[in-house]
Structure formats: structure tokens, C-alpha cells
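Shown below is the structure under consideration.
One protein chain is absent from this view; the other protein chains keep their places.
Order of writing sets the chain letters: A and B. Residues in each chain are counted from 1.
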Amino acid sequence: MRQLLKGNYAVAEGARLCRVKVVSAYPITPQTTIVERLSEMCASGELDAKFIKVESEHSAMATLVGASSAGVRAFTATSSNGLLLMHEVLHWVAGARLPIVMTNVNRAVSGGWNIWADQTDSISQRDTGWLQIYCESSQEVLDSVIMAYRLAEKILMPVMLTYDAFFLSHTTEVVDVPDIELVDAFLPPYRPEYKIDIDNPRMFGGLISPDHFYEHRYTVHRASLEALEYYPEVCREFRDIFGREYDITEEYRTDDAEVIVVTAGTITSVVRITVDRMREAGSKVGLMKLRMFRPVPVDRWRNILGNVAKVVVIDRNLSPGLGGVFANEVQSALYPLENRPSIYPVVAGLGGRDVTPADIEGIINHALSSDDPAGVPLFWGLKQ
Amino acid sequence: MERTTQRMIEIPRDVMTGEELWQPGGLSCQGCGASLALKLALKGLGRRTVVVMPACCMAVIVGPYPYSASQVPVLHVPFETAAAGASGVRAALDIRGEEDVVVMAWAGDGGTFDIGLQALSGAAERNDDILYVCYDNEAYMNTGIQRSGATPAGAWTTTTPGEAVKEEPKKDIEKIMLSHGIPYMATASVAYPADIYTKFKKIRSIKGTKFIHILSPCPPGWQIDSADSIKVSRMATQSKVFPIYEVENGKYTINVYPEKEVTVKEYMKTQGRFRYITDDAINAAQKWTDRRWEELTGMVDGGIPA
Partner (left out) sequence: MAVKKRSDLSSTYKFKTWRDITPMNTSAGTMLYNKTGSWRTIKPVFEDKTPACQNACPAGNDIEGWIKLLQQGEYEKAYWHLKREEPFPSILGRVCFRFCEEACNRIPLDDCVSISALERFIGDRGTSSVPHPDLPEYNGKSMAVVGSGPAGMSAAYFCRLLGFKVAIFEKLHVMGGILRVGIPEYRLPREIIAAEFEGLAAMGIELRPGTAIGKDISLEELTGRYDYIFLATGAHGSRKLNMDGEDESRRIMSGLEMLKKVALGEEVEFGRKVAVIGGGNTAIDVARTALRMGSSVTVIYRRSENEMPANPEEVREAREEGVEFRFLAAPERFELNDDGSIRRLVCCEMELGLADESGRKRPVKKDGALFDVETDSILTAIGEVSVLDYLKGIAGTEKDVVAVDDTLMVNTGGNGKIFAGGDIIDIPRTVVNAVASGKKAAIAIDCDYRGADFGDVLKEISIGNGSALSFSRYMNWNPETPQNIHLVVDSEKMVYDYFDKAPRVMQKTGDAETRKNSFNAYRETFTEDDAQQEASRCMHCGRCIECDNCLIFCPDMSVLPKGDGHFGYEFDYDYCKGCGICFTECPRHAITMVSEEEGDK
């Protein structure tokens, strides 16, 4: 059913449709309305779940370690500092192969207190082992929650879905909320092979010696890579049932492009509009929407970006001393190719700074007009 | 057995020889109080129990991957999250219809008094239906005897070395837990096994957050002979340094009245970790102990027996 929903409420609907059983969350702007909506749903019985109102995000994720290990579908949501506070437990969850799904509202990280859109929070968690998928619209977020559980419970890895603070969390869109029966058909109940079970007592998470640890970590890595095979299947099945198609990445007008812009989050929508506008004006520009960030879809990226002359990567994040992380990873993925595009790393929109079509046009034109940038990031919009 | 005037430890023989939920082969040091405490706790709880364990001695004792010395499910969780992990397991088990399974967080003093206090306070405030057990060896023993909030004043540890002993008194975790208004709070000691057995059996029928603080001697950390582990713990209670009592919905009951007089000095002299303590500090400790005991006995309805 089509509704007008704010992004956060779309997330709540997604969790409801997946019949999550345990929610454990701590409020933080701009995630709070997810928590509020889920509380209402639990109180009214609309969602048959236990909502543990924990006293911090660290405990929120730790509580889900318990719940998920005990074999029930678990969900949480957070943002920026809350995500960082969970950091230790994020590593633990991935190492424990618990299929938890979390939505993270991309918000800037303090030192320097800012509550607006910035991807540095989830980017800084890229080594935890969590799968990461960056969403562009409220519809996509809702749909991604549903697909994320399918994926997570198949490969036994946790999945983080991210979307921009305020731009998505607090703006209203038309969202098609599917019938729960359709979702039931797509997403069966969670039946793990290994769980806390009195009749089959096991220990979970014991000390692993140097004799086994390396191989254990390797299995975690391999599980993450399985997503590259399995996720497209999930997306296809989703399309067949719900009519909307997603993929590991999305290409928009890239076939004959001379410049491809690579970006994630709401900036993608802005780029989409700008690509159309510039195409009309004669520029051969295209867009690769960076959707799945972990595991790194190396082959996909190489296929899409390998043959183009110039690639602009727009990062709404900054790793001090390095630059934008998407750019870094794209460069890294393309390095082994014989024919490599020139990469133009651009940092923009940190801390909720608006990125307009004019900005995008400016960025693209900069790439078109300049020669080898030697990988030095361009800080677009910096007041100098 | 013939009738004697021996104070028998009232745990039925068939319970002791029954299902072995805590098996040998674990990595505890000789004379470990924690291993004994868990053995007795599981005798009282039975097999419908899940243990949630953060980083602590027990997390190593229970064995490395892929083995386990426990015959009940055990979930390792990050260091500060014993209570949170337990809350999550509780929620999941309730959803699965297994409300009778006891979820027990089994944490050391480090993971309770210090780094784990927040999660514990959160769970207690929510009155989550979990049993939280702090087995207290009075320092971070697993990482090599560093001081914790549970280390008593006057004790040597590697971070309060030589004469720079810990000056601050032991954090009063019992009062902290009671201030959350939880339905059950108790202390226990491995020197009184029947009391442990009784308390853990009783736990099954209480809903809400339950907290048990068990004194758990550590021979290397307390610098005692492993053979004296139990004897020293007994002296802790006889000297009233560690009274054994329970508070059920606000009602205090002292479970062990010391049968003989033992001074705090006599108790401390048994342990090498107190060898640097000054006489002034011992006197202060004796006063502090006496005051706390008076306070505790004052909380018992109807006074203490003659």
C-alpha cells in the first residue's frame, strides 16, 4: 500500500514486515523516530516483539548478541556516535556470524559536534566485517531491510543499511509498503542450525588459539564474499515478488560515458538529475551508484569503470590524513587493471552541507577539464 | 551415615553425584574458588540454564574453542556486556516459549564493579528477568592480578604494588544493586556450599533481576596456599568482612552467623596480599567491618538471634 512516510518510519515498517522478534535500541538524533515508531508498534501489538530499552548503544548491540545467539531475528538502529559506541560489539557480531540487521542513519561523528548527513560513521566501521549497503531513498531503505534479512540469514553475516541523516530520515516520500503476506513468502522464519539450546548445549564464542584463529577469520571473510554471489539472486527474487529491482551496484547511463560519477546516499539522486541535465546539454556523463560497499564488489566495479576514461568519486566522508574512503577503495579495486581510468576523488557535503545539482555539474566539469589529478582529493565547497 | 555432631553440609548426595553440568578438565588454577562456585551454582540451578559470560577467569577456564567444560549452553559476550547479553538471551528465550530457563550472567568483579556496571545497572533498572552472579576474587585476576573496584583496602596488586597498597575501600556493590529496587540480592561464599545450593535453587521461582555476590578465593592473587582456599574464605565470613545474607523484596535475612570470633587482623594475616598493610590500616578496617556489621544486623527484622 502506498503511503507518505518519513525515512525513519519506512525503516520501522520494514522491521515490522520482517517480523523481527527482538529490538534493542537507544535513541540518538536523527534515529529517534525509528525507536519511537517501533515502541508504538510493540505496544499496540502491531509488531509482536520484545523491545529492550537499553541504557546505551553498546548494550543495544550486546543485547542482540544474546538474542540472536538464542536464535531469534533481531534488529536495531543507530547513528554516528551510537554506532561508534557499538564498535567493539560490531566486530564481535561479525566474528560470531550473527545475522543481525541494523539501519544506521549516516550522521557526522563528534569531535566537532554535528548531527547532519555525513557518511564517516559507517565508513569508519568498514573493517568490522558487517556488510554495508548505502541507500538512496526511503523506498529503498524499506526494501533493503527485507532483502537484508534474506541475505544475512543465508550467509550468516550481519548487514548494515545506511541512509543520510535528515535528508532521508526526516523527509517524506511516497513509499509502497508491501503486504506482510508477500513478505512472509519472500522471507521465511529464522531457523538457525546453531543456537543456544538446552537440549543441545554448546558454547559460543570461546577463546580461539593461534592454531585456529587465522582459519576462523578466513571463513568470516569468505562468508562476506558469498554475498557477491547470493545477493543478486535475492534481488531478482525480490523483483519477481515486489516489482522493484535492486542490485549490488546500479549503473545509470554509463555505456558510452566519458565520465562516470561514483557516489552513495542521497547525493546519488542529485547526480542522477545532473547526469540527465548534462546529457541533454551534450556531455557524456554517467553514474555508478555505489550500493554494496562491503564486501567490495571488485569485479563489478572493474567491469563498469574499467573502460571509461575518467571516474569521479564523491565522498560524503573524510578519513583525516587520507581523504575520501570511497575514492580510495575504488582506486584500490581498479589498480590491477591494465587500462585504468583517471580517478578524481572529491570530498563534499560533510556534516550536512547541501550538495546541489550545480555542485555536481561543477565537479563533473572540473573532472572533464582537468588532466591527471594524481589522486589528490578535491574539497568541493570548502570555504577558503 | 551415623549420627554425629558434625555440621553436615546439606546438599543431598544424589545431587552431588547426579548430572555433571560442570566437568573437569577446565583450566582453573589449583584451589580456584570460581570453579567451585560454578559447580555448586549449577547443582542448584539444574540443566535448564544458560550461562552468559564476559571476559573473566571463567571465560578461559571453560576451555578454548572448540571445547567446553560446561554441559549447559554458554555464550561468551564482550567484557562489559554480561548483563546486556543476558537480557537479550532472556528476551529470545521468552519468545521461544522457554520462560523457565534461567539466564545467568556469570561475571567477575572487574566485569561487574567496574567496566560492566553500566550494563548491569541498566538491566537492573529494567528489572530484566535474569540472574546476575558476580564471582568476586577481588582483583582483575584473569589479566594478572590488577586492582579493581572490588579490591579491599590494604591489598597488594600489581597496580598497587609494594607499600602503595590500595587505599580505597571495596566498592559496596550490594548497596548499589539494592538501590535499584531489585527483588533479590544475596551474598554467598564457597566456604558455605549448602547456602549456595539453596540460593541457586530458590532463584528459579523469583522473577525479575536477581543479583548474587559470591566470594571466590584466588590462591595466586590472594597469595595463599591453594589448600587453604576454603579456610580463608570461611574466615572472611567469620571475621564479618564478608557477611552472608540475602535481601528478598527488602527483607533482610542473615544466613550465616559466625560461630566464633575472628578478628580482621587474623583474617588478613592468612594472606600474602595483605603483608604491606599497616597496623593503623588494620584498625581502620576492623572499625569499618564492625560498623557495617552493626548496620547489617540493624536491617534484620526482629533483631538477631541470641
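Methods note: a contact is a pair of C-beta atoms (placed from the backbone, for glycine too) under 8 Å apart; a residue touches a chain by one contact, two chains touch by 3 or more.
As the structure is a computational prediction, the values presented were derived from the model and not from experiment.
Enquirer: Quick one: which of A:Ile28, A:Met86, A:Met147 or A:Met203 touches the chain that's been left out?
Expert: Answer from the full complex: A:Met203 touches the omitted chain.
Enquirer: Which of these, B:Lys207, B:Lys231, B:Lys251 or B:Lys287, touches the one chain of the complex that we don't see?
Expert: Of these options, the touching residue for the absent chain is B:Lys231.
Enquirer: One chain isn't shown here. Among A:Gln3, A:Ser110, A:Thr172 or A:Thr219, which residue touches it?
Expert: The missing chain is touched by A:Thr219.
Enquirer: State which residues belonging to chain A touch the missing partner chain.
Expert: Within chain A, the residues touching the omitted chain are 95-98, 156, 193-194, 202-206, 208, 211-212, 215-216, 218-219, 222.
Enquirer: In terms of residues, what is the contact footprint of the unshown chain on chain B?
Expert: 1-9, 11, 13, 16-17, 20, 22-28, 30-33, 35-36, 39-40, 62-63, 65-69, 71, 74, 190, 193, 219, 225-231, 234, 259-260
Quick note on the criterion: only the chains that are shown with their structure count from here on.
Enquirer: Go ahead and note the Å separation of the Cα centroids belonging to chain A and chain B.
Expert: Spacing between the chain centres: roughly 44 Å.
Enquirer: For the complex, give me every residue of chain B touching chain A.
Expert: Contacts found on chain B: 47-50, 52, 59-60, 62-68, 70-78, 80-81, 83-96, 98, 101, 118-119, 121-122, 125-126, 128.
Enquirer: Note which residues of chain A are touching chain B in the complex, please.
Expert: Result: residues 21-22, 24, 49-50, 52-56, 58-60, 62-72, 74, 88-89, 92, 196-198, 201-209, 212, 216 of chain A touch chain B.
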